[in-house]
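What you see is the complex with one protein chain gone and the rest in place.
So that you can tell them apart, the chains are marked A and B in the order they are listed, and the count of residues begins at 1 in each.
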Amino acid sequence: MSVAEAPVLHGRPGDLEVTDQVLAPLWAGSRAWAALLGLSAAGVGLLVVAITYTVVTGIGVWGNNIPVGWAYGIINFVWWIGLGHAGTFISAVLLLLEQSWRNSINRLAEAMTLFAVVNAGLYPLLHLGRPWFFYWLIPYPSTMELWPQFKSALPWDIAAISTYGLVSFLFWYLGLLPDLAAARDRAPDLRRARFYGVCALGWRGSSRDWSRLRVGYGLLAGLATPLVISVHSVVSFDFAITQVPGWHSTIFPPYFVVGAIFSGFALVLILVIPIRRVYRIENLITERHLDAMGKVLLVTGSIMLYAYVVETFVAWYSGNLYERFIFLVRRPFGPYASAYWAMWILNAFAPQLLWIRSVRRRPLPLFLLSVAILVGMWLERFVLIVTSLDRDFLPSSWDLYAPTWVDWSLLAGTLGLFSFLFLLFLRLVPIVPIYEIKRLRHELELGHAG
Amino acid sequence: METTADPRRLGLLAEYDNPADLVRGAASMRERGYRRLDAFTPYEVPGLAETLGVARTRLPLVTLVAAAVGGTLAYLIQWWTNAVAYPIPVGGRPLHAAPAFVPITFETAILFAGVATFLGVLVLSRLTRLWAPIDEIDGFERASVDRYWLAVDRRDPSFDPERTARELEDTGPLRVVGPPSRPSLGIVRCLPPLILVMLPFLAGCDVAGPEPNFSLERMIHQPRYDAWEASAVFADGKAMRDPPAGSVHAGSVLGPPALVEGRTDGRWVEQVVPEVDAALLRRGRDRFEIYCAPCHGIDGEAATSVAQSMSLRTPPPLVDGDARTLPPGRVFHVATYGYGLMPAYGHQLSIGDRWAVAAWVEVLRLRFGVPLESLPPALYERARRELEARDEEEDRPALPEPAVGRQRQGLEREVER
Partner (left out) sequence: MSAFPRQGPAARLEFAAPRRVRRAAAAAALLGWTALLFGWSLDPERAFFAYLGAFVYGITLALGALALVMMAHAAGAKWFVVVRRLAESVAATLPLFVLLFVPLLFGLEQLYPWVPPLDGLEGHARHAVEEKQAYLNVPFFVARGFGYLLVWSVLAAALWAWSVRQDETPESAPLARAVAWSGPGLLVFAFTATLAAIDWVMSLDPGWYSTVFGVYFMVGGMVGALGLLLVAARGLERAGPLAGALAAPHYHALGRLLLVFVALWAYVAYAQGFLIWIAGLPHEIGWYLTRLDGGWGLVALTLVAGHFALPFALLLSRSFKRSGRRLAVLGVWMLAVHYLDVFWLILPALARPEARAHWLDAPALAAVLGTATLVGLWRLTGHAVLPLHDPRLPQALGYESE
């Protein structure tokens, strides 16, 4: 029975208290933070090396071959873009659903979205082979009078991801304005007051501005909701519009979207659990938040289970030789079988542990489970992409796939870039929406929200 | 809309330390007939906007129109470019492929709507104005932290400096303050940073040298050599350079040219280089049927559905026509590097496998168009006997010469052996 819920906010901190508590990390860094930033910078260095080597030499330095022409470039792309989805989901969908627990974690999750999208966007760009011609995918009147081919999924990807990146950024930034203004007004020196003053765009909190901000934020949430669903649907179209067995499946759009939210929430938990501890904001991000996110993982993980089962069953039901081969022979018993079974265990079965409430509420099990899910979702994309490609219809084009050191460096490098950006975010931006907490406290005092 | 931050509008302000007092104060001022009220708060105080009589914003309309414009534009661009200006028939789908245009139409509608909404908030709220006279009030900066300010517009019909101040005091604020006296510098303040931002663009101009260049086609006319262009720099008059003598191509396999390239002294090898035995032929048949047969056919006649579909450049039969006469060295070479539309198999087939394939192609050729007389005597006798016996059975005249195709079965058995 969930009527007696844990609180969304511990205590009733005063306005000034909350403001200074959340702003404190902006004014003083720590040695641990600097060390982590240095480590991440090393990752970014690796990324720069890998990208430079790829661009200078050509994507032949990757492990891709014919027939496995997609491999890591697309696996990592789909993985990263999926991770981004939780941010928008928390911010937009839960706002529309009036879930008050979103308020403490939405800023963090949205920042995560932005950085994940940056990483995701890198891969298709590099995969183009000649990334400096990326603008050929955008319709512009060129001297050759050539236009993009809009029946292909690549221009859809460009439209979806650039829209997603931009609208997510605007959504995040709009919600950030009042807190940047607070940072401006609490800055300890003129230099930082100026920095936050410019970033705050002159926000003064007039009641008209507040009402516009609320409506505008709500509208962006309304736009971001179908957007977030469309983005991963478009990503799924990359696969599903083909005739490749294991790819051409009508359940792909919803299944990809749910998988994205699933992995994204896992990443949010991985970030939130240590952060609330280190920054001592357990009163703002409470057990209730962990529990709620655990439930989201449970729901989405169960939908993954549903999708895996339905996909496999329909492959058998289709009576189609190739579908059956992929789903019943190649994936479960082929050379990549271990990845396939790991995917089942980590994505579909492991989240079932979340039926147990103590797993949902305790940070450590949740954290470990989230790591497992993140790995599982990466493996899912690996299985999906490699096992459908390495055995083509013609045996003459069969080949196995193995990644090179450049592939691994790109993956490790994007992880480095992500943590680098995220650490900067932790240091530069109030990680919890201060004004939302103040408003929540005000409403709790009035007895509106529970 | 109204912005009380405007110096001409700034009347009096009252500072409260909690939202409830502010709402009460606003309500009481409203009751006294004030209509141009505004408040500055650290968060949106519920019910305050209604008390102040803030009108619903027109923002949703902006969003809706932008979405409609974006979606329409995106659809029209896709339709015009793909169905009218530059039709690309692809995958048998119609040029005007409405279902395939949905994703971009949708995304662009969202893009336009999102950007318009954001800009709408900025413009309607006059954001990006980093400084305003109201900021000069000491302590106003706490409006974003923990203080709640109520402002009365100077142009409110009920406004009177002294009476209004008294009435504000009655609502129980921490204090009541008037506007600061400092003029706004407005646009002048924005110019230096703007100019600073524009400066880097000057780097694009090429007017500094002795011959200023105002051409806008500089991207097209660049000072460099194209392939095959003449050059006065080198003795042979070519811009392109040969690699130094003795260069070896990266990734090339080194070995006797006959074995690894299939040719010696520019001539194709006439014999299969490795020793031909049953194992090699079995291997060759196996590889051939996996890698070559999809196009060239199990029997090398190229009667396959792949070949039928490639109507412009069909894969040739290997046992008939021009390709029949190609020496094994040439077959090996084509298997290594590809030919025309045929991809290279050097990556998937080892050198031994490629020779095995070349050997199997030889075998396949033996099955076609071999004059009966060219067979070894013992085989010739047997073939003739068997064929004649069958022709008599079918009541047909004696064999025409050469008996193409008829020997197939017998020969195949022989080869298998």
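The working rule: contacts are C-beta pairs under 8 Å (C-beta built on N, C-alpha and C of every residue); 3 or more make two chains touch, one makes a residue touch a chain.
Note that the structure is predicted; figures quoted are calculated from it, not measured.
*Asks:* Any idea which of B:Leu52, B:Ala100 or B:Val272 touches the chain not displayed?
*Replies:* B:Ala100
*Asks:* Return the single residue from A:Val48, A:Leu146 or A:Val310 that touches the missing chain.
*Replies:* A:Val310
*Asks:* Using the document's contact rule, name the residues of chain A that touch the chain not shown here.
*Replies:* 1-3, 98, 151, 218, 226, 229, 233, 237, 240-243, 248-254, 298-299, 302, 305-306, 309-311, 314, 316-320, 355, 450
*Asks:* Would you write out the residues of chain B that touch the absent chain, in ascending order?
*Replies:* On the side of chain B, residues 91-93, 99-100, 102 touch the unshown chain.
Throughout what follows, only the chains that are shown with their structure count from here on.
*Asks:* Per the centroid of Cα atoms for each chain, what is the distance between chain A and chain B, given in Å?
*Replies:* Using C-alpha averages as centres, the distance is 21 Å.
*Asks:* Touching residues of chain B toward chain A in the complex: what are they?
*Replies:* Going through chain B, the ones touching chain A are 1-5, 19, 38-46, 48-49, 52, 54, 56-57, 59-60, 63, 67, 74, 77-78, 81-82, 85-86, 88, 90-91, 93, 97, 100-101, 103-104, 106-108, 110-111, 113-115, 117-118, 120-122, 124-132, 134-135, 141-146, 290-292, 294, 343, 347-348.
*Asks:* Which bits of chain A are touching chain B when the two form their complex?
*Replies:* Contact set of chain A toward chain B: 14-16, 19, 65-66, 139, 145-152, 155-156, 159-160, 162-163, 166-167, 170-171, 173-174, 177-178, 181-182, 184-186, 197-198, 201-216, 219-220, 223-224, 226-227, 230, 233-234, 237, 394-396, 399, 434-436, 438-439, 442-443, 446, 448.
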